[in-house]
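A protein chain is absent from this complex, but the other protein chains hold their places.
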Amino acid sequence: MRRVIAAVAALAMLALTGAAPAPATAGKSNPAADLKAFQDYFKTSFPKVPFDDFVNGPYAVNKGMRAQWEQIMQFPPYDFELADGKKLFETKFANGKSYGDCFPDKGIGIAQTYPHFDAKTGQVVTLVDAINACRVTNGEAKLDVSKGPMAEIAAYMVSTSHGKRFDVTIPDDPRALAAYEAGKQFFYSRRGQLNFSCASCHVQSAGKRLRGDIIAPALGLVAAFPIYRDAWGNIGTLGRRFVECNAQVRAVAFKPDSTIYHDLEYFLTYMDNGLPVTGPGTRP
Amino acid sequence: MAHTIRVRAIANGDTVQVQSLIQHPMDSGFVKDSAGKLIPPHYIEVVTFAAGNKTVFTAFWGPAVSKDPYLKFSFKGAKKGDTLTISWVDNKGMHDSTTAPIM
Partner (left out) sequence: MIAEASQARIGRRTLMGGTGLAVAAGACMVLRVPQAAAADAAPMASAASWPIKAFAQKTQADALQALFGSVTLETSPKVALDVPEIAENGAVVPVSVDASALSGVQMIALLVPDNPFTLTAAYPIAAGTAPNISCRLKMAKTSNVIAVVQAGGKLYATTKQVKVTLGGCGG
């Protein structure tokens, strides 16, 4: 166990000390190897947790919390918003088109492929981006990317991917690899007055208590988004949570749809490849 | 306006198990809004479940029941296909009701 922690710490150090290749040397980037090391670390650290169960975050690693969560999930609190999301998704725009027209397979069962890299624009496109792009294409205003209708529509689209597994691809394009590396670097970089990186909590301290909370392992961390957080009292997107996480380590947060959070989502969701899509989820 | 109530009523032999979720803020009166002002108490006081014309379950709630309250109970005396009527009323006099078939 100690050896594994040391190994991952070393990995984190590598990222920190600039071993993570800059765009110019992106050819050396090896997401597939990262993925294996990342997933192996958590499998070794939590040998009793079945692989698919990592999508359940803190509930996968703490019995008491799991019991409460199972009771909550008998009638999940996001039920109303999920139903609203379906309605919104199926409602036609003023021009008579609907969300389904913007996506392959009418938008059903495709969430597991997001974020994806758009070779035309050279940008990482999250599901939230794609939903807003669809609105703009059809002459509608963009939605707030954190909560409300956006989170509800995304929740519905994600729910149609249940039973599918995350399948995020990083094409052999220096721009895609640069985005991936930027997300990875962000994940392992310390920031804020508390001087924590994402990894400080979600890798090194995964499964431990942070005051009243159990820290979710980084593997599976984004697999249940959008989530209904008790602390929010409604459903929210990953961008919303990133803002909150950064504020919690007393760092100045970026905008929820900033490029760096897109890159982070790209990295984290790629690390979840192979896990089942489970969103929307609930968290304390 | 039955949008505030979601119900699952499942018959198993002669027992019907009911689970419900009601959309309601259940403001306790002790929480402040972002402007620092106390949000006045606003909570459901009574929920009634009826099978046919008989009340099978009543809930009396105070302000410390969680937001979007959940309930689970079971009763005898109804069967698959029967109708369950659910209604609530809150401390501001707002109310809602819906019916749901027993599955």
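Residue numbering begins at 1 within each chain, and the chains themselves are lettered A and B in the order written.
Note that in this section contacts are C-beta pairs under 8 Å (C-beta built on N, C-alpha and C of every residue); 3 or more make two chains touch, one makes a residue touch a chain.
Computed from a predicted structure; not experimentally measured.
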| item | value |
| --- | --- |
| Chains in view that touch the one left out, judged over the entire complex | A, B |
| Chain A, residues in touch with the chain not shown (by the definition above) | 58, 64-65, 67-69, 71-72, 77, 209-215, 230-231, 233, 244-245, 247-248, 284 |
| Missing-partner contacts on chain B, residue numbers | 1-2, 4, 15, 26, 28, 30, 45-48, 50, 52-67, 69-77, 85, 87-99 |
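Methods note: only the chains that are shown with their structure count from here on.
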| item | value |
| --- | --- |
| Distance from the mean Cα position of chain B to that of chain A, given in whole angstrom | 34 |
| Footprint of chain B on chain A - complex, ascending | 72, 74-75, 77, 79-80, 233 |
| Partner chain A, residues of chain B touching it in the complex | 3, 6, 8, 19-21, 23, 67-68, 70, 72 |
